[in-house]
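Right, I'll just put the structure down here and ask away after.
Only a single protein chain was left out; the remaining protein chains are all shown in position.
The first chain written gets the first letter, and so on, giving A and B; residue counts start at 1 in each chain.
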Amino acid sequence: MNSLKFVFSRLLGAVPTLLALICLAFFLVKAAPGGPFDMERSLPEEVEANLRAAYNLDDPLPKQLLKYIGDIMRGDFGPSFQYRDFNVTELIMSGFPVSLRLGGAAILIALFFGAIIGTIAALNQNTKTDYLVMFFGMTGISIPNFVMAPLLILLFSIFLRWLPSGGLGGGEINNMILPVTALAFPQVAYIARLTRGSMIEVLSSNFVRTARAQGLPTRTIVLKHVLKPTFLPIVSYLGPATAAIITGSVVVEQIFGLPGLGRYFVQGALNRDYTLVLGVVVFYGCLIIFFNLLVDIIYGFIDPRIKSNR
Amino acid sequence: MTTKVTTHTNSLLGDAWNTLKKNRAALVSVTTMATMIALVIFGPLLSPYAVDQTDWYQISSRPNLASGHIFGTDDLGRDLFVRVMYGGRVSLMVGIVATIVSVIIGVTYGSISGFIGGKTDALMMRVVDVLYAMPFLFFVILLMVFFGRSILLIFVAIGAVNWLDIARIVRGQTLNLKGKEFVDAARAGGASTLRIVFKHIVPNLLGLVVVYVALTVPQVILVESFLSFLGLGVQEPMTSWGALVNQGARQMETSPWMLLFPAMFLATTLFCFNFIGDGLRDALDPKDRTREEE
Partner (left out) sequence: MLSVSDLSVSFKTRGETVVAVNSLSFRLLENEVLGIVGESGSGKSQTVLSIMGLLESNGRAKGSAVFKNKEMLGLPEQELNKIRGNEMAMIFQDPMSSLNPYITIGDQMVGVLKQHKKQHKKEARERCIEMLDAVRLPNPEKRIDGYSFELSGGMRQRVMIATALLTNPDLLVADEPTTALDVTVQEKILDLILEVRERFSMSVILITHDLGVVARTCDNVLVLKNGTKQEYGNINQIFYSPQAEHTRELLFKSKELSDAQAITKTKTIENPNVCIKNLSVFFPVPKDGLFSKQQHLKAVDNLSVEINKGEVLGVVGESGSGKSTLARCVLKLQKPSNGTISAFSNDTLKMNRKQTKEFRKNIQVVFQDPFSSLNPRMTIAETLNEPLKVFFPKMKQRDSARAIANWLDEVGLDAGFLGRYPHELSGGQCQRVAIARALISEPKLLICDEAVSALDASIRAEIIELLLKLKRNKKLTMLFIAHDLAVVNKICDRVVVMHQGKLIEQGETKKIFQHPVNQYTKDLLDSVPVPDPRLEKEKYLRRLGNKAKYF
């Protein structure tokens, strides 16, 4: 069956990317000067030697790499050097749900609002509405989220006292509103711009002219002829969008004090917790690759030109 | 069909400049940026305070024209205006240098890949695809943490984040140009490969490159600010807008000006470059000029 072959070939294509990611991250972390024990008081040589043996740190690098990959496949990311009582897998599992809620909400909001705003702008091209939207778009991509976040806190928490300024607070929605907004804002702006550009291009294409000549009302033309070609590039953008949200979450979690993966990563980096840092990078990397793969496959099923060439 | 004979010659760049001039937003942005650059370079000379001069009697004081602290002071009593200006120097400098790094890597990679074509091109683009999927920023953070924070490393690391986009676009345009008949004509005209690349392909890429330089600068400044915000950028006594925003965010309940001024400068710069980039992109749109008017 062609569909199966298509999915399979895409899956196959993702594997080298995955491997490259793991190798790169691994060697980068290993190449860092200073070992995992440098932060501690200097340990007696014997103890250090034992610890190193326990963590396989004396084995040749490629061997360590293979062992690491094997461990990952079993879900074992290794022990955390910083949080002695936990291993990395546990830390990831505790931090990820927080980040997932944050990032997931941000992407959905970005998609929903971005698409709607962009569509409105495109359908009202060169009117006041359009300029307003474009200005908003420009603002969104020009104000970084680490600038927006404190500003939001300043306005809504300190000034107006409507919303809490940080912390999970037991997971209430109130605590999520500001962080999600800060995270989603630049993406809403970007997707709005993308949608607007895409739709304007589609609206000026010849087949839309044909549809108008066929007496179809604007509403029908937009719904039937324009939506699909407009949003195909947006679907492609979802991959990089996820990556951007993940990156942005690092800062947003920091500012709002949310115990997500991003925050663990930064702490780990500053505290030289190599396994944690490596684990987070690999985890997030896999997530991005997986998501890109998903988007790719979905795209292949939606775009008829690829569908028929399968 | 009327012939389009103009009274003065217009190179493509000249044409683009004319179109750009008509874009008001872009024009305003250019003047704003020019002003900002002037301010950043000469501003500190206007203030009696030095960048690391602490004044314990003036800690966290509000903006006050009389005392000469026109932006106020930070929590160590340093004049904010001077610090914002110095921060601007770093942010803009990193922006420009890292952009140049990005552009050089991206253009070289993309044009070679596009020009050679075939399997080499497929391989090179595959590498780009793989790299695209990596959470680059995380790697940069790792680099910064592990290898120290030399300013050189910052330039290279940040530059290395953004070259992928440029490489893709340049490769696309190179392929497009390769298929154009004037390249064939040049080959049939006996031109060597080197000549074709440098005389025919590269000059036609310049327009695109200029657009992407303008669009990359804000991205790069963003990355630098991001790193500085996390505490991983330039070290004291050097400061950048990102670092200043970081410090300002921590004090924003009591001294909001510490946040607002650097934030405003940062946002304005990004705004301006984005407008300029957008305007340039519209102006240099390589639409084939069709003459048919039915």
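Throughout what follows, a residue touches a chain if its C-beta (ideal position, glycine included) is under 8 Å from a C-beta of that chain, and two chains touch if they have at least 3 such contacts.
Quick caveat, the model's predicted, so the values are computed rather than measured.
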Of B:117, B:189 or B:237, which sits in contact with the chain we cannot see? B:189
Contact with the hidden chain (one of A:69, A:216 or A:286): A:216
Positions on chain A where the hidden chain makes contact: 5, 205-207, 209-218, 220, 224-225, 228-229, 232, 303-305, 308
Residues belonging to chain B that touch the chain removed from view: 1-6, 9-12, 15, 180-182, 184-191, 195, 199-200, 203-204, 206, 288-289, 291-294
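In this text, only the chains that are shown with their structure count from here on.
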Could you put a whole-Å number on the gap between the CA centroids of chain A and chain B? 23
Sites on chain B touched by chain A in the complex: 129-130, 132-135, 137-139, 141-143, 145-147, 218, 222, 225-226, 229-231, 242, 245-246, 248-249, 252-253, 256, 259, 263, 266-267, 270-271, 274-275
Contact residues on chain A for chain B in the complex? 16-17, 20-21, 24-25, 28-29, 31-34, 138-139, 141-144, 146-147, 149-151, 153-154, 158, 239-240, 243, 246-247, 250-251, 254-255, 265-266, 269-270, 272, 277, 280-281, 284-285, 288-289, 292
